[in-house]
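First the structure, then my questions, so here it is.
Heads up, one of the protein chains got dropped from this complex, but the rest are sitting where they should.
Take a look at chain A:
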Amino acid sequence: MSEPVVDEAAQAPPAPTEAANKPPAQAKSDATNPKPAEAGAPKKLSPAELKKQKQAEKQARRAQQKAGGEPPTQQKGPPQKDGQKQQKDSKQAPKDDKSRPLPVRRRPSQSSVPAPKDLKKEAKKDWKQVGLFFGHLYSQPRQHSMVGASKDVHPAVLSLGLQYSSYTVCGSTARMVAMLLAFKAVIESYQTPVGTSLARHLTSHHLSPQIDYLRSCRPLSISMGNAIRWLKDIIIKIDPSTPEAEAKRELLEEIDMFIRERVTAADKLIRDLAATKIEPGDVILTYASSSIVEQTILQAHKAGVPFSVIIVDSKPLFEGKQLARKLANRGINVRYYFITGVSHAVKDATKVFLGAHAMMSNGRLYSRVGTALVSMLANSHSLPVIVLCESVKFTEKVALDSIVGNEVAPAEELLSESERAALIPLKSQLPQTSSKADDKTNPEETKTGTSDVLKWIEGSDNLHHLQVLYDVTPAQYINMVITEYGSLPPSSVPVVHRLSTNT
């Protein structure tokens, strides 16, 4: 799976390919020293120029809203080739547009990155969707390429970021572990600049660009947030007098220990405990795929308990398919349903095992979207719902519904290639009035491809595809949470969270 990623990673080092388009001098100043340039730019502007810049931005915005057409850079680009500030200005405009629903939260290191054109288009599409449900969540489009990544970003992190955005590395725990391993590589190759200490410099100046890049690829998971917090804590605590080599070695050891303690050992404890809950004759229902649930089931199977498994799965990732395949290869009797059939699936089940993205402090489970449905139906059938969750995924965050905090997935992912292909025959029936996007494509192309289907959807003003990744399961549907500290009711989550963070 990771081969394409590696390929791309190989091209990574000359990251500022974008810079090639610019006049060399600016490119250099931009690329080599992004932060000062960014910081310095506003100062260099005279008030009049500042005003001009703002007006230009405004116009750009207006133009975009009205026309809904090309990004403003294209109109503005050509005449403003002279002067660094104007170059800046042309770069800032689209960025502002993208992040307008939210307060700008890009870090300086990132904001020097001009977004490639397709990204801008995506931004526009998301912009169309901003609205009813998850308007507050559309921030910036997910980054699917390394184009424009800051040069500070370590190659290991670059490739990891791509693996995140393509769901190659997927799942809360896996993402956290992969991130920590990448950070190990980052720390290993880190050299403290003269004049600063590792404890002061590493976190803020070297690690945070990496984190920002990862975040731009896909929002950080709760567990990643926890791990980053822990890592920063460790770094801060390093005595500045420690020699750099030693400090780095200590850090690497700490990270290894963290992974061993909080993930590897915790997983073992959890699966040992959870496997005892599987009794002969049980029918275990699980949703999508969770590594810890998989380990538990395999452990119970190894112990010789006769039981069968029902896997409920859903679009678009079909993770459950992988799990079903693995379990079936081990000789476990597996049944496979889609989420639409879940009310039939729960009828035959005796226990429900769920993985978690995070456990919230109000006892609610934040997990893959659809989990709430499964646990709701299981609860209504009086099935025990058991959540398996390492304590590193506990968070002090609380949520009442799935809307306030969530991760919006790109809407195009809703339709797979084959589904798009199935829609192609509808072309002749499309309403002629639909949009300009349609009019544009229709005369030009006699043959319609699957990408056109997306254009229809994009083109129709009121049709939106909406996809999020998580939902929040109310605590009353959950009977038990199994962690490395033992099994507990969901109400005990905040207590355990405190215990595990204050050790």
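The criterion applied here is as follows: contacts are C-beta pairs under 8 Å (C-beta built on N, C-alpha and C of every residue); 3 or more make two chains touch, one makes a residue touch a chain; residues count from 1.
Going forward, contacts and distances are computed from a predicted model.
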With one chain of the assembly withheld, which option in "AP complex subunit sigma", "Mediator of RNA polymerase II transcription subunit 18", "Probable prefoldin subunit 6" or "Translation initiation factor eIF2B subunit beta" matches that chain's UniProt protein name? "Translation initiation factor eIF2B subunit beta"
Where A:Lys184, A:Lys397 or A:His465 are the choices, the one touching the absent chain is A:His465
Since one chain has been left out of the picture, which residues of chain A touch it in the full complex? 131-133, 314-316, 321, 324-325, 328-329, 333-345, 369-370, 372-373, 376-377, 380, 401-403, 406, 414-415, 419, 422-423, 425-426, 429-431, 433-434, 456-457, 460-468, 470-472, 474
